[in-house]
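Only one protein chain is missing from this complex, and each of the others stays in its spot.
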Amino acid sequence: MKLAGIIGYPITPFNANGEGVDLPKLEMVIDTLIASEVNAIAALGSAGEAAYLSEKEWQDVASHTVKHVQGRVPVVIGIAELTTEQAVKRAKYAHQIGADVIMLSPFSYYKLVEAEIYSHYQSVSDATPLPIMVYNNPATCGIDMSPQFMLKMIANIKNASMIKESTGDIQRMHKIYKLSGAMVPFFNGCNHMALEALNAGASGWCTAAPCLIADKPKQLFDAVQKGDQNKARELFYQQYNFLEFIVKAGLAAAIKSGFDLQGNKVGPPRKPLLPLAMLEQEQLKDMLATLGHI
Amino acid sequence: MKLAGIIGYPITPFNANGEGVDLPKLEMVIDTLIASEVNAIAALGSAGEAAYLSEKEWQDVASHTVKHVQGRVPVVIGIAELTTEQAVKRAKYAHQIGADVIMLSPFSYYKLVEAEIYSHYQSVSDATPLPIMVYNNPATCGIDMSPQFMLKMIANIKNASMIKESTGDIQRMHKIYKLSGAMVPFFNGCNHMALEALNAGASGWCTAAPCLIADKPKQLFDAVQKGDQNKARELFYQQYNFLEFIVKAGLAAAIKSGFDLQGNKVGPPRKPLLPLAMLEQEQLKDMLATLGHI
Amino acid sequence: MKLAGIIGYPITPFNANGEGVDLPKLEMVIDTLIASEVNAIAALGSAGEAAYLSEKEWQDVASHTVKHVQGRVPVVIGIAELTTEQAVKRAKYAHQIGADVIMLSPFSYYKLVEAEIYSHYQSVSDATPLPIMVYNNPATCGIDMSPQFMLKMIANIKNASMIKESTGDIQRMHKIYKLSGAMVPFFNGCNHMALEALNAGASGWCTAAPCLIADKPKQLFDAVQKGDQNKARELFYQQYNFLEFIVKAGLAAAIKSGFDLQGNKVGPPRKPLLPLAMLEQEQLKDMLATLGHI
Partner (left out) sequence: MKLAGIIGYPITPFNANGEGVDLPKLEMVIDTLIASEVNAIAALGSAGEAAYLSEKEWQDVASHTVKHVQGRVPVVIGIAELTTEQAVKRAKYAHQIGADVIMLSPFSYYKLVEAEIYSHYQSVSDATPLPIMVYNNPATCGIDMSPQFMLKMIANIKNASMIKESTGDIQRMHKIYKLSGAMVPFFNGCNHMALEALNAGASGWCTAAPCLIADKPKQLFDAVQKGDQNKARELFYQQYNFLEFIVKAGLAAAIKSGFDLQGNKVGPPRKPLLPLAMLEQEQLKDMLATLGHI
């Protein structure tokens, strides 16, 4: 199983009373992503509000995603837990339900030192045979892993085999590329740096954007693959304001608002997260209109 | 109920197999703090590894602390949850078991905007009559609240009535003091800035240090109260290396190692947290010996 | 010669056409400081716009300050030059005119490594017998020197014997105190942290505030010296808004506006520096009125 291209991130729609996952709507979201030509589905990332789900809700999203995708594309399961025990438990569950890849991030209350992070990844790797995408996102997870350290884990921990980098610092990608001799696949997790990441050699782009703007991210990926730099630049700048907006406004709130604006009511994010403010909704509406998706 | 002075933070000892709370040892820790002349006990803070406990463990620590303290000093319960629903649930539990104060911090995956934080505090305030200490600790909780914003919540949210500031920026305390006309009590949460915080007008100092160095923090507090600046400075610099060390090494790991070094085996922190490395243990041993506590 | 207490910083008044130093007005400023009971005068610091003077103007300020002070208090000469050659030249000039101390800061275009900074200080020390105050102010000079590095220079470079710390990080002062065994004198350069610096053991406070608020800084220094903590806190908070304001608005512009508001016209700072905006002038006027100095 080799990942590449656009990895699409579903949001998690809740039931009308705010509790439990609205599974039919989750199916709609997944089908929207697949219709947007994503090359994989990554459940339970930031966009999926994984951090805010109960144990049961988390399992429902994971298992139902695998079931509904039905092998049309690979399924990645995001895991970002405070304790190693809980991360291991979720990794085993991901394997048991037939997921294809684990995207594993440390998550901090205390800042962790490298020995602690290493041991966390080692424990998860020991627990299942699933390939592990090492995921660095200090803005949400509170811990920053250097390219050097991530490559060390990939060299030494059996199932750790690829990287998702979300700092938005293009130099991290240069380092991964150079230090690994271009041999370790890395994915971009910073939407509004997609052009640069792909040009710098990223294998793919992890994004919730296809929930709302169809195959435009895929078109950008394809343009870079074909070496059509002018088209890639044009496509990127076309999407740029939208890509920056969903990151800055918060992925879950922004994508959920976007679905609502497009007529697919998916409800608000979970508190303390609030829906987009009125002004932000107007901005998003304008961007979607400009892109022809409303 | 008016808090002032030293607020002591217990660590959470786990059973030998690493699962569940070792209640007799928790009692020993609580009694150590009370013998160290703390003016209150704050369960389930950073030192208590609250973020790493299961629901049942968290409740066990909370209820057993209240029960064992038996009114000897007030009991503060720390709450730092990702969802508002869970924070409300724990606040109600704290009230139900007879705790005196809630120390409430936002905890982030997504960065929250002020409207989201405000609503989170409002919901907890609506759920119980307990006074709320607004707790700012961006290093662990991922969200930084300005003095202005915290004072706004205290002015408008019924039960929010005091502040714990842990950024280590003395200017925050100046701002709280000046903007509130010295009327809002604030507590210091940065161990190695205790001298300055108390001199700047803090009502007290939140610290796990009395777990290991007896009433030395209380002596420092008393010296400042009496206006004995020279003694305060001497006491502060005496403890300084130790106070800085436990913060930088991580409170839970450092205090647990200290108990072990003093002959009170309390076991390691929960993974991914690791015990102090050998070299750090030696440093801690030296500091405790210098202070006469080993 | 042992420095302690309040080290006062004059501004540099220019002639009406903006060129050359208005020496009679400089005398007025110096006399104002001495009337404010400063324990030393430091010419050519930030407040003195040293960075914006021509060679001749710089020399005029230095020599005229020494001449006019006439031994009433020691004179410190600030030196922050881009090249070592120029720093040496100015240090020799300071010695030649009879100044007492050199306050030496690196000044960067390129960030300097420690070997470069060390060699810079060594060259200046070799050039004159004047004691050197090692001055750390990354916000203006672009280079941050750690307490450890500054103490290393003081241990090894003959004339380097004291420190001025202006980062506003109280931990730097704790480090200087502890690492030097309280043996290296250090001075506070962050106005709105004066209370804490003095409590932490600073020998003095470098400030332009006495230009405008008379002996209030000296009263604060004296209160700390006498161990009268309550009076010190009261005096500090009385001056706090003013102290923070002059730092944030820019010392040269703020102090010059203040002189104007008090009826001592000293003219604007040198371009690109602009005088305080109208709103800022109103704020300053209010603060001076509250303090009884207008």
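Labels A, B and C are assigned to the chains in the order they are written; within every chain, residues are numbered from 1.
Assume a residue touches a chain if its C-beta (ideal position, glycine included) is under 8 Å from a C-beta of that chain, and two chains touch if they have at least 3 such contacts.
Bear in mind the structure is a predicted one, so any value in this text is a computation, not a measurement.
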Among the chains included here, which ones are touched by the excluded chain in the whole complex? A, C
Among C:Leu26, C:Ala51, C:Ala127 or C:Ala223, the residue in touch with the chain that has been omitted: C:Ala51
Full-complex touch with the removed chain, picking from C:Val21, C:Leu112 or C:Met145, is C:Leu112
Give me the chain C residues in contact with the hidden chain, please. 46, 51-52, 80, 82-85, 106-113, 115-117, 119-120, 123, 139-142, 250-252, 270-274, 277
Counting contacts across the full complex, list the positions on chain A that touch the omitted chain. 168, 170-171, 174, 177-178, 182, 192-193, 195-196, 199-201, 224, 227-230, 232-233, 237, 240-241, 244
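To be clear about the criterion, only the chains that are shown with their structure count from here on.
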Using the definition of touching given at the top, classify the network of chains in this structure as line, ring, star, complete or other. line
Furthest chain, CA centroid comparison against chain B: C
If more than half of the interface residue numbers appear on both sides, call it same; otherwise different. Which is it for chain A and chain B? same
Cα rotation angle, chain B onto chain C, in degrees to the nearest 5, is 180
Round to the nearest whole Å and give the separation of the Cα centres of chain A and chain C. 52
Just curious, how far off is chain C from chain B if you go by their C-alpha centres, in Å? 39
Quick check: what residues of chain A touch more than one other chain, meaning two or more? none
